[in-house]
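Every protein chain but one is kept in place in this view of the complex.
Order of writing sets the labels: A and B. Residues in every chain begin at 1.
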Amino acid sequence: MLLQVRNLSTYFLADNGVVKAVDDISYDLEEGETLSIVGESGCGKTVSALSLLRLIPDPPGKIVNGKIIFEGRDLLTLSEDEICDIRGNRMAMIFQEPMTSLNPVLTIGHQVMEPLMLHKGMNRKEALKECIELLKGMQIPDARTMVGAYPHQFSGGMRQRVMVSMGLSCNPRLIIADEPTTALDVTIQAELLDLMKKLTRDHFTALIIITHNLGIVARYADKVIVMYAGRIVEKALTRELYRSPLHPYTIGLMESVPRLDQDIKQKLRPIEGQPPDLAYLPSGCSFHPRCRRAMERCRRESPTLREVSDNHEAACWIYE
Amino acid sequence: MNNVNTNALIQVRELTKFFPIYRGAIFRRKLGDLRALDGVSFDISRGETLGLVGESGCGKTTTGRTILQLEHPTSGKVFFEGRDITGIGKYEARRLRKHMQIIYQDPFGSLNPRMTVRDIVGEPLLIHELTKGRGEYRDRIDSLLKMVGLNPAMAARYPHEFSGGERQRIGIARALAVNPGFIICDEPVSALDVSIQAQIINLLEEIQEKFGLAYLFIAHDLAVVRHISNRIAVMYLGEIVEIADRKDLYREPMHPYTKALLAAIPIPDPEMEYSREHSMIKGEVPSLFDTPPGCKFHTRCPIMQKICRESRPVLKNMHGNEHMVACHLVI
Partner (left out) sequence: MNAHRHSYTIDASLPGPRSNAWTAFFTLMKHKVALAGLVILLGLLFMAVFAPVLAPSDPNEQDLYHVLEGPSLKHLLGTDDVGRDLLSRVIFGSRATLLMGALSTFFSAVIGVLIGLVAGYKGGIVDMVVMRITDTFMCVPALVLMLVIVSALGPGMQSIVLSITILSWTWFARIVRGQVMLVRELPYVEAANALGASGFRIMFKHLLPNVMAPIIVTATIALGGNIMLESAVSFLGLGVQQPTSSWGNELRIGYSYLEVVPLFSLAPGLMITLAVLAFNFIGDGLRDALDPRLRSSLGIRGNGYGRAGGTNAVVK
């Protein structure tokens, strides 16, 4: 097992109380597997990813509990030096905004070579050669000249590819992609994700894709985690999740998204209400104010994640 | 495309918008033109929704702004209720605003943070003097807020106290205040969470039915556009490459770009996705500054031929019905 996350909780201290951005989540990831963490803004998916790499700013945030066992070691017990050794090397992250994630005053080449020289101990000449190979592998045209170019000379799609090259450069075992295509056009998105999927398959790299797009999940992920208000509400293999979603939130999401392949329905069935303010979470099950099937119990007690059918878990009182 | 459509509320003919690019501060030298719109034509009937899809840089937002005369087109004409409104002056434009409104993409930037909701929704009422007296003013605002699903008691609050979806509702209420016949929806749900998008889409459909509004629905999400539109136009680099009834477009896309767009959009169904082809076109979108000659799509087209490089295709009617495509290779 490449990655085992156990009871991870990350809280933020704010003026008006504690914000439980991530509250007791656990999941596994094998080598070469693709996991998708789905949820809307504020559900904690990005914070959970940042927690893996211990990139949570402290203060005001703090990983208050849990274990992150990666390649046999609990990342939360490592020293700062040790975790730096893992970041970019064994575990890499690709961020959402290609505009701001690249340093505008350094050349593309410099930025891609940096992890190579830092983690793999290459000298400039070796790193440059490797860098050009990587850029070619990402189908960036004219790689040799592009190495001396600056980020602002590239389009969004190209910049994202550069980021992916940086992520793949040291052949990590796990790549975390945080909403990798939100800022991109659909056609560019498709190309980029296909490319990423192919490369991770070739190198047997595990991939965590964080997204809110149910289509991307269906296309690329082997298994899925659905998050809401900081907790996991459903966990399953992709096909299973789409074939029979269990949690009312998952069902609600699927029903509210217009789909290209379906007959044009008269009206979409949205989930009523708003996602909750994490500082003022509802009592009991966080989803109950918006849930069509809420019961009395849901208001009082918060359900735990439980296996409902083969390898398919859900946190809902309906299935007790 | 000159068929007389007596039901047409909006008629756009050969709309072009070029943004000249200069170099130098004192002695300006013209480098060329950014061709944001390059000959766009379509009609919108009363009560109809025309969807406008395309990726970034295709000119869909510019189309909306040019129709509203927020930008004057470089050439071409816009007709509203049969009247030519191209390049009208400021005063006439102001009167036009009672009939045409716009809903913006950014729920956070499109509301003045220093105005209360009441002020924001009431502003058009004041500008166009649509109510008399304070009582009527307040009542109208309250009823507008109720219409978009907001509690009128919230009218004294400020935009930052609301969520994205709620703010978008405020924007819709503001657009409705003048009782327009036509609303341009410029990516109204792109910045919202998925579960909220559906709420807003439903709301837009509701008020369209209630007030008989026509919409120009601009978006990049084809699935959303398909849901709400009657007809859809696909744009690429400032031109319409295909325009059809919504069923036809999805059932029988003809232009290679439309096909590529449809293929690129992931469908929430793993079984289906497994057997589909995803990425049909390669490469980057060319810049609007240096558009390719001939057919603008030829640099990325999987079925490109020699003629595509040489001459620019024109929108042609296929099968006699309303389905039009601009491609040399479609018979």
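The rule is short, and it goes like this: contacts are C-beta pairs under 8 Å (C-beta built on N, C-alpha and C of every residue); 3 or more make two chains touch, one makes a residue touch a chain.
This structure is a prediction, so every number in the text was calculated from the model and none was measured.
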Absent-chain contact - pick from B:R114, B:R134 or B:K306
B:R114
Option from A:Q4, A:S41 or A:T107 whose C-beta touches the chain left out
A:S41
Check the options A:S9, A:N213, A:Q274 or A:S302 and report the residue that touches the missing chain.
A:Q274
What residue numbers in subunit B mark contact with the hidden partner chain?
68, 70, 93-98, 101-102, 104, 106-107, 109-116, 123-124, 127-128, 146, 149-151, 154, 156-158, 160-164, 166-167, 169, 171, 174, 178, 191-193, 199, 202-203
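Here is the rule we go by: only the chains that are shown with their structure count from here on.
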Using mean CA coordinates as chain centres, what's the subunit A-subunit B distance in Å?
32
Under the touch definition given earlier, write down the residues of subunit B that touch subunit A in their complex.
55-56, 163, 165-166, 193-199, 201-202, 205, 220, 222-224, 226-227, 246-247, 250, 260-273, 278-279, 281-282, 284-285
What part of subunit A is in contact with subunit B in the complex they form?
40-41, 139, 155, 157-158, 185-191, 194, 212-219, 238-239, 242, 252-254, 256-261, 264-265, 267-272, 274-275
